[in-house]
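Removed: one protein chain of the complex. Kept in place: all other protein chains.
Our next item is chain A:
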Amino acid sequence: MSAQKKRTFKIEAFKHRVELDPKYAERTWKVLEHAIHEIYNHNASGLSFEELYRNAYNMVLHKYGEKLYSGLVTTMSGHLKEIAKSIEDSQGGLFLEELDRKWGDHNKALQMIRDILMYMDRTFVPGNHKTPVHELGLNLWRDNIIRSGKIQTRLLDTLLDLIHRERTGEVINRSLMRNITKMLMDLGSSVYQEDFEKPFLEVSASFYSGESQQLIECCDCGEYLRKAERRLTEETERVSHYLDVKSEVKITSVVEGEMIANHMQRLVHMENSGLVNMLVDDRYEDLSRMYNLFRRVPDGLSTVRDVMTSHLRETGKQLVSDPERLKDPVDFVQHLLDEKDKYDKIISKAFNNDKSFQNALNSSFEYFINLNNRSPEFISLYVDDKLRKGLKGVSEEDVEVVLDKVMMLFRYLQEKDVFEKYYKQHLAKRLLSGKTASDDAERSMIVKLKTECGYQFTSKLEGMFTDMKTSVDTMQGFYANQYSETGDGPTLAVQVLTTGSWPTQPSAPCNLPAEILGICDKFRTYYLGTHTGRRLTWQTNMGTADIKATFGKGQKHELNVSTYQMCILMLFNSADQLTYREIEQATEIPAPDLKRCLQSLACVKGKNVLRKEPMSKDIAEDDAFYFNDKFTSKFIKVKIGTVAAQKESEPEKQETRQRVEEDRKPQIEAAIVRIMKSRRVLDHNTIVTEVTSQLQSRFLPNPVVIKKRIESLIEREFLERDKNDRKLYRYLA
């Protein structure tokens, strides 16, 4: 008898394998294969998703994934080959439509197939390094349809042809195009690029190359640019409608290259319509278009800028060298201002306020304004004109605007110290002749100059204003002080000028009439009484007088004349006739001034209070002068010849320039000493550079002058040459 074995219950797997009958695999595959056929034949509705999924699942589970996968490949390829044929067979215009339709179908089928085979996609595919189903479907489409011999070329040609037609004005089916290009994109960006984009760009290039050649022959610049712009817009629009967005920058750069970059020089220099003509005629729209188009291509803007610069320099140079223009300084400066305005407007309206263009404008102006060494003088004369009368009736803001514009020109000047000298002269004349239209405007100008150049520039100018004001106070004090002595005597208005603040004028004394002398002496006594240690010198070459004159028939006139003229006229109180020599002797007025005065008193129509014999225009030493009893004038008050600021005569000009040069020497020396004091040892060229940069806000020093100043400083033992290197200088403490 055997003992009872104790048995625990175990559940064991089947000891024999449940083999999937290979026939079962084949059978399962057939089911799936059939399904695929049905799907492609638009018969999917009869299929059971669940069953198919399970079948696919089982195959993979039982290690038949490979069979499934390769079966898929074969089946799908087979279908695609058929589809290819049907597409190839389609006629002409229907080609694309057929392709599009079949593509749609394929995608739908692919979707379904993938869903069915999802288990395989997720498990078998990754592990076996196979292409996932969806991608596989696209690749097969690509290889069997798109890259099939007949279809490939036909597809490309069709697409390009349609695009060409659209470019020449036809309307095409854009949404169909969209679908096709999207298809290519879906197949992979390299497919899109290789099979379409690249050839597209090449063909476009030759299209635009041809078009641009044509257009440039028959269009003027503005027209051409309009057309180019239109093409660019068109291409951008095309891309947005039916091409891949990444194609935009590529196609636009093709257009830019062919239509603009390749023809830049020709466009810009086109006769009668190129850049220069546009600038001259203020064609803002054309200029703006040119700017916007040219900025897209390399060197485009620099080309435009360079042509503008050289044109500006050329016209500027002509302007400042034209002798006709230079006859009227105010007009000359006005032209400069107008030119600046013009270009400011162009840059703001058409060139997008581009800073590099602003800089080109500034450097051009700086270049040609300084070609004419009278520019500083003329600009001062312009300001003088405005401050005398030009700004009457103009509002305060407008005054500011004009002065600011003038300051812009001032900034371009290299020789600011020359301007300072002239401004001082002109201001002095304005103040002394009482010709300032607006005190506020004068002050405003001073403030602007001070802001620009610093306080030293304007301190003397301000001194002049102070003197004017003080003189008014002094006169009040004087008359308050006078007892009733004045009565019938002449009234005196004195302006006391501090030497040093005012431009120096040599003044030869002349003999004042007794009546005047009297009151002048009274004033002198009064003034020196309140200001000891000062010296007063009458400036008889300046000043005016109002004289009451009674003529032959009793007409009374009030004559406003210069001091010299007064001296001359007063002589006729005691004589009816005087010769030139007698007048000269009596007044001691210097000959050239005397002649000018007599001319203005005797030879000018409407102002001839004197009569001259002989009646010639020039004053000769033997001429005789008579009080002109027969003088008439419509006006009671007659003004005879005030000295306005005129352009300097040659010798005066030389003198001023001489003085400016002399003034520069100490400034240069001071700069040299400053630099050497801090640097101790420097070579020659560096000194020259440093000095130039230190002084550039006032003037541009001449290197030869700098050298001479250095030698002078060596002479005076401020500097010495280095013993070993003769190009080095040392500072001697």
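Keep this in mind: a residue touches a chain if its C-beta (ideal position, glycine included) is under 8 Å from a C-beta of that chain, and two chains touch if they have at least 3 such contacts; residues count from 1.
Here, contacts and distances are computed from a predicted model.
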Name the chain not shown, per its UniProt record: "GPN-loop GTPase", "Aspartoacylase", "Histidine-containing phosphotransfer protein" or "Defective in cullin neddylation protein"? "Defective in cullin neddylation protein"
Which residue from A:Lys81, A:Lys639 or A:Lys707 sits in contact with the chain not drawn here? A:Lys707
Interface residues of chain A toward the undisplayed chain are 683-685, 704, 707-708, 711, 714-715, 721, 726-727, 729
